[in-house]
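Every protein chain but one is kept in place in this view of the complex.
Per-chain residue numbering starts at 1, and chain names A and B are given in the order in which the chains are listed.
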Amino acid sequence: MTAPLLEISGLGKRFGGFVALDGINLAVAEGERVGLIGPNGSGKSTLVNCICGTLVNESGTVRFNGESLAGLKAHERTHRGLARSFQLPRPFTSLTVAGNLRVPMVYTVNARPGTHLSAADIDARCAELLRLVGLDNKATHLPRDLTQVEMRKLELARALAAEPKLLIADEAMAGLSQAEVNDIVGLLINFNERGITIILIEHIMRAVMSFSQRLVVLVSGKKIADGTPDVVIQDPEVERAYLGQ
Amino acid sequence: MRHPGELVDIPYDLLVNALVAGLLLGAFYAAVTVGISISFGILDIVNIAHPGFVILGSYIAYIVNTRLGFDPILVSIAMLPVFYALGAVIYQVYHASFERRGQDSLRGLAFFFGLLFVTEVALVLVFGVDYRYVHAAYIGPSINIGIIDLPLRMLVPCLVSLALIAGLQLFLTKTFIGRAIMAVAQDQLALQLMAASPTRIKRIAFAISIATAAIAGALLIIIQPVEPSVGREYIGRVFAICVLGGLGSIPGTLIGAMMLGILESFTSTFYGPSWAPAVAFGVLLLVIAFRPSGLFGR
Partner (left out) sequence: MRSSTFILLCTVVAAFVFAAIRWVGNDYLFVAGYVVLQFIVLATAWNILGGYTGYVNFGSAAFFALGAYSSIFFNKAFPLPVPLLIVIGGVVSGIVGLGMGYLTLRLRGAFFAIGTLALAIVLQTLVTNWRYVGGARGAYVIRPGEIEFLGPYSQYLFLLMLALAVIALSIARGIERSQLGYGFATIRDDELAAEASGVPTLRLKLIATTISGGLMGMAGAPFPYYLGYVQPSAAFGLEYAVNSIAMPMIGGTTSWVGPLIGAILLATLQQWATVTISSELGVLIVGVLLVSFVILAPKGIVGLVEGWRRKKAGS
């Protein structure tokens, strides 16, 4: 068996007296589709922020692609192939939709040793990505012209433009209609088929169940379950702590 | 200039008096800062124009005092509603123009900087750059307790300031609106559940913060003669104290103010008054660089 792509061990984070994450262990293999669920305030977003370098964990380690991420800043982690989308879309408001996608190409893909995209390459990749997420007719628009679901797609496309090995999608579907949720799930599965490992953090159970090959449950900063979705969902502890509420 | 090593030779009574003077000064600084502790510390509105409003308060106290002979502190209490209304109007403009549009950082800062500057220049145009002062029975005499010298000019502002701080602390912790103000920064959702509009709560809080400037201004002109650019020195002081005290804590503000007062008092006693302005800003730079959550922050 090969080493996992992402390996978190004993991860701990506290805010003052509040323990947000308590000794989290988690391994994600290359190519996997993992769903991460938990009630509000269970520490999901804190976990994402610790993996991506937005927050600094007090204890434990995060290893990615065989390398420890300790001390690396968020942008350095992105350079190493770890991309995220934000819970609330955070587009670059003064750049066009295509301009948003150019940022990770210029600052991440071109920062990797041995790759250099020319301006024409970048334009071609932008167009391809926009087609993939169905935003090709909005390329020259500013983000403020986009609808909710288009904003989510831009958020995912921008994360993808960094050509990551692992994509962490933080509540990419909150507030969307059922058809739009299906649309996004389809996109994520499409990304996964192109070889990108994905961790999906989500509240909408139907989406998580149809997407995930494996389900991880966080409650009050602790991991209480980790396994195939149908097994996890029947776990009495999960039912009590999360689904029963 | 003396060197710190010579401190041991300083007479005991000079040391004690520097300490007392620092405490009195610090208490007064708390009155100037408490407005910033509310606006910047609690509401996250970087109102760098606050010292400008304090100077405005000084000039109003000066005009009424010289024309009609009223006590500056009483004048400032009478002016509270006017400053409250001014604060409410400014918040409304700030909210409509910057906060709601999500442009509060760059343009909001420029807005308050512009207000500070306009206030200062307008005062220069009307009153010139001469120092102005007020008359009151307690400006001049001192109480002497042993070797300690307590000038009433400092003691009265100190007591008024402590009363202001205590009143605000009671208001913020004991009343419904006060608690809503404390909650507004952390949890807007909870606030909505309490059926309070965040905008309204913030407007009240900001108006109160400007109202405190009326009192702080009267205290300032009792302590020292005032000219329009004096406000600038206070920008560093108020933010240094506010950050030292841990952003938004009223008791923290008082402690931070006392610490800075003592530090400045010792600096001017032992090094000379020309170095005093740098103390506050130096402290501010150090705190920002190394301890941005304040000395008592986590």
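Convention: contacts are C-beta pairs under 8 Å (C-beta built on N, C-alpha and C of every residue); 3 or more make two chains touch, one makes a residue touch a chain.
Everything numeric here is computed off the predicted structure, so don't read it as measured data.
From the options B:P72, B:G178, B:G236 or B:G256, the residue with contact to the chain not on display is B:G236. Among B:V89, B:V118 or B:L159, only B:V118 touches the chain that is left out of the view. Against the chain not shown here, subunit B presents residues 40, 46, 48, 93, 97-98, 101, 103, 105-107, 109-111, 113-115, 117-118, 120-122, 124-125, 229, 232-233, 235-236, 239-240, 274-275, 277-278, 281-282, 284-285, 288-289, 292. One chain of the complex is left out; on subunit A, the residues touching it are 52-54, 73-76, 78-79, 83-84, 86, 90-95, 102-104, 106-108, 111, 158-159, 161-162.
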